[in-house]
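Note that this complex is displayed minus one protein chain, with the remaining chains in position.
This part shows chain A:
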Amino acid sequence: MSAASALSKSASKTVPAPSKPAADSSTLPPGQHGIKEHSDGRFGYVPVQTRSDRFKSVNVADFEAVTGREAVWKHSPVAKFTDLTAGDLDGSRYPVESTPSADISVEWVPRTDARIGTAGLPEERAAASAWSVFDDALAITVSGEEAKEIVVTRSGLGNNARGAHTIIEAKPFSQATVILENTGDARLTENLEIILGESANLTVVSLQEWDDSAVHLANHFASVGRDARLKHVVVSLGGSIVRVNPSVRLAGTGSDTLLLGLYFADAGQHLEQQVYVFHDAPKSRSRVNYKGALQGQDARTVWIGDVLIGNRAAGTDSYEQNRNLVLTEGTRADSIPNLEIETGDIVGAGHASATGRFDDEQLFYLQARGITEEEARRLVVRGFLTEVVQQIGSPELEARLQLAIEAELIGTDDK
């Protein structure tokens, strides 16, 4: 469903009764073209702030208890992770493994590290909880102009509720691919700051291949410097509830980001991503492309894509899209693109969202050409998700993800 159609459909359903129409329209903020309420059950409530004005704090006490009615939480099963939003968290160090790589250091640094808080600040309670509690931050620092790759693995987090903080810094002119691998069990809320210096070229891949029981709430904050380029990839395959919300501020002139996402929700899985791109500098460019497949009873995905083109960001070019492929009955995919523009001087700004079904007629068509049912499903899913996989730029990881996607398909067939 496109945002435009949601808006037009909403009017008759959610505008209050004609007895007081004036009150409703008078609460609309001026100056935002075409703004009116969505058909999403908020009954006429229209946020009066722009995306960048959301309340931010590193102190968990500044946030009310999570009810599930908040804009940032209303799609999430909040009752299933109250330990991460209201409980005491373990903020201690945990085991980390990393492949050796010249010019990339991986180390624990104290809370007082000057980089902490420079890429972004929490906008909700789980993020603030993590921020309040971590003892040391894991810092991955990239220097050197040669291309290189590092894999940082967390596999032993255990099932106690944790808060964590990570920094990835790419020094000016440096270049690297950083792959963050998450496996095993976890109950984790965390913040990841990504800081790109001038002309840095960094790829960050966050790979969620957790055990079936894991709960993972992550906020990624990135700040992209002048002429720097960030490729950010979220791959969520395993885990019970996985919510990875990347925010990228294009802070320097000519900064550029490509945000990719790939998710495959099985029966009972909740996979969510709230993506936010803030064009805060002239001639900045962004592309967002998230693709997901859903298969099995109560497989659930959420994608929210916010793009804000600030008044300083003349000459920007942005496009975001989300595509979902529904493979069986009993699933739900939410897809909500939002675009806010504060300057008229842009090169391009667009968004698209579509959720399509793989249905019995498609299956019949493929089978009528000799292709077995299993192969037909694999063909469709592989074809659909490959577009994202191929853009990651790490051949080894791409090959492994293709296999992981096939395993997802087979895994659900067994259930």
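Everything that follows uses one rule, which is that a residue touches a chain if its C-beta (ideal position, glycine included) is under 8 Å from a C-beta of that chain, and two chains touch if they have at least 3 such contacts; residues count from 1.
Just so we're on the same page, contacts and distances are computed from a predicted model.
Suppose you had to identify the omitted chain by its UniProt name; would it be "Fe-S cluster assembly ATPase SufC", "DNA ligase (ATP)", "ABC transporter ATP-binding protein" or "Cytochrome c oxidase subunit 1"?
Spelling it out: the chain absent from the display is recorded in UniProt as "Fe-S cluster assembly ATPase SufC".
With the missing chain put back, one of A:Ser132, A:Gln362 or A:Gln402 would touch it. Which one?
A:Gln362
Using the document's definition of touch, tell me which of A:Gly68, A:Gly87, A:Pro110 or A:Gly383 contacts the absent chain.
Within the whole complex, the residue contacting the unshown chain is A:Gly383.
Touching the left-out chain: which of A:Asp88, A:Glu107 or A:Glu375?
A:Glu375
Residue by residue, what part of chain A touches the chain that was omitted?
325, 356, 358, 360-362, 364-373, 375, 379-387
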